[in-house]
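For reference, the structure discussed in these notes is given below.
Yeah, one chain of the complex is gone here, protein chain that is, but the others are all in their spots.
Up next, chain A:
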Amino acid sequence: MGEFKVHRVRFFNYVPSGIRCVAYNNQSNRLAVSRTDGTVEIYNLSANYFQEKFFPGHESRATEALCWAKGQRLFSAGLNGEIIEYDLQALDIKYSMDAFGGPIWSMAASPSGSQLLVGCEDGSVKLFQINPDKIQFERNFDRQKSRILSLSWHPSGTHIAAGSIDYISVFDIKSGSAVHKMLVDRQYMGVSKRKCIIWGVAFLSDGTVISVDSAGKVQFWDSATGTLVKTHLVANADVQSIAVSDQEDSFVVGTAEGTVFHFQLVSVTSNSSEKQWVRTKPFQHHTHDVRTVAHSPTALISGGTDTHLVIRPLMEKVEVKNYDAALRKITFPHRRLISCSKKRQLLLFQFSHHLDLWRLGSTVATGGKTSGKFLVPGKHGDTLPLSKDADHLLQLKTKGPENIICSCVSPCGSWIAYSTASRFFLRRLNYEHDNLSLHRVSKMPACLRSAVQIMFSEDSTKLFVASNQGSLHILRLLEGSFKHLHTFQAQSGTVESMCLLAVSPDGNWLAASGTSAGVHVYSVKRLKIFEYSIPDKQYTEWSRAIQKQGFHHHWLQRDTPITHIGFHPKRPAHILLHDAYMFCIIDKSLPLPNDKTLLYNPLPPTNESDVIRRRTAHAFKISKKYKPLLFMDLLDEGTLVAVERPLDDIIAQLPPPIKKKKFGT
């Protein structure tokens, strides 16, 4: 396969923002995740936990609550006091609506999905009716004296429980008045704390209310009598979140110490009908606060300040022990944050509010052995001396509160395009020796408002922009200016956004893939649309062969989605692809591996003749050296660039976790 010079880049100091809310949708098996910067991501749990959609964040929009209603509709509410509905097809915000109650702390959709409750800073609980196109304010419940931090509907939809500071109220939906007020003990291990904040409540169908609070208690209340039934002290710090399974036989709580506790309804003795809530399993997958938890039928999902989304399958619910039963930690977004200019060896890093442009360094190391036509100095594992270090060329800051959605640097390195939710920007870079100057290209066409995906053609003369209304724009780039060539309108009747773009090397063909997984192929020259949906058209010979033989079982057991695919510019038979933990070069000319061969071979074969080497060679060449891998591409024939982001560096930038006494320290 040969050797490569690898630029190992670790200076992309990207820190994902912490997870604030997760909401699981049982119908579509999707998970909505909101982060502290206002970003909302949708994960498809059926498709290997792939992050299939995302809504860019906004500085003033701190989401505090997220919920699904009426099946597939997604709502969020936050400290700016607005309720937002998202358009999952157009990847856009459908509308936002002020609840006029100050910052919103909590939100819950009714069991039928037709009503929405929000709990506000001013102590009010507001009921909204969900109409097909909008939501409509219906009424206020009795005003409480302090903010409503948590809400939960009774499954019959007749009552709700609302957690406030120091007490829990139970409201009757019909009258809107508080039926019970249950005071929570402020005492914490004998010491009176200032206040006891009810971070979460859950209303069960038998009338039990479960509350979690800042004193580290999980408490069970009888809502009919308003009395405390049982207390579990689970943590020395706040218990911040709770989620109950649909069957109401288990629930999960998350604490500020990073621990997640699983509670189950267990028979008191075997074959007796009397059941009791028992704390069964503690999980410590987080270092920081677990701000939110969710309970899918087969897994516990948790997220928090440490930015990981953790999916912990419940072993008793998993039928077969396989990779579905393995713990997953998702830290990095699956969309592309890095683009690269091959010609000038530039890397463009995208942050939420700025872009960084770096130039890669170089080495003058010579000698070593030749591999193919070019020379690779040194042998496997060597670090080459740098003749020039990587330079930080440019930092481009956006104005305004909106986050950057996508960005791209052209292959020639002289154009940068990026977009926020409301504006599209194009910049021209001029290189004069070592000086760099930046010009803003003004007068963008009116139709180019925002983009979901941006792509330059290989020769940097064309710019392709996928907007969030389903249309595709083509711009011709000239020296310092541009011309709007054409717009492919979306198929009539569909508003789905294009998520992925790909351009053929000659620039004549453009492929785009939307949220519903169809692939559209456009001819740029003739400005016509050819549409192929995947199942109708033919796959290549090779993919037929691999479908026939089946992938290697280890390959199928990988649990992270492939995030990037590239092709070798000179050797069309080579495909480069990577996920967060490995990268792989597939050589289509070599035989496919079968289950008996070793798929991953980390060590160089020693003392083996060429014959054996040739016989054991197969198409999949895998390296797990770089991880977590955010980006990898071929710069030229023998040079790769790999961008890593070590988890330790991220943790170092997070606030310190709650100090816990460890035995022996």
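Everything that follows uses one rule, which is that contacts are C-beta pairs under 8 Å (C-beta built on N, C-alpha and C of every residue); 3 or more make two chains touch, one makes a residue touch a chain; residues count from 1.
One rule holds in what follows: contacts and distances are computed from a predicted model.
Per its UniProt record, the hidden chain corresponds to "Nucleolar protein 11" from the list "Cytochrome c oxidase subunit 6C", "Nucleolar protein 11", "Exosome complex component RRP40" or "Chromatin structure-remodeling complex protein BSH". Interface note: of A:N48, A:T363 or A:T487, the residue touching the hidden chain in the full complex is A:T363. Among A:L384, A:A502 or A:I562, only A:L384 touches the chain that is left out of the view. Of A:R10, A:K195 or A:K343, it is A:R10 that touches the chain left out of the display.
Contact between chain A and the absent chain runs through residues 1-11, 319-320, 322, 324, 361-363, 368, 376-384, 386, 389-390, 550-551, 553, 556, 585, 595, 601, 603-605, 621-623, 625, 640, 646, 648-649.
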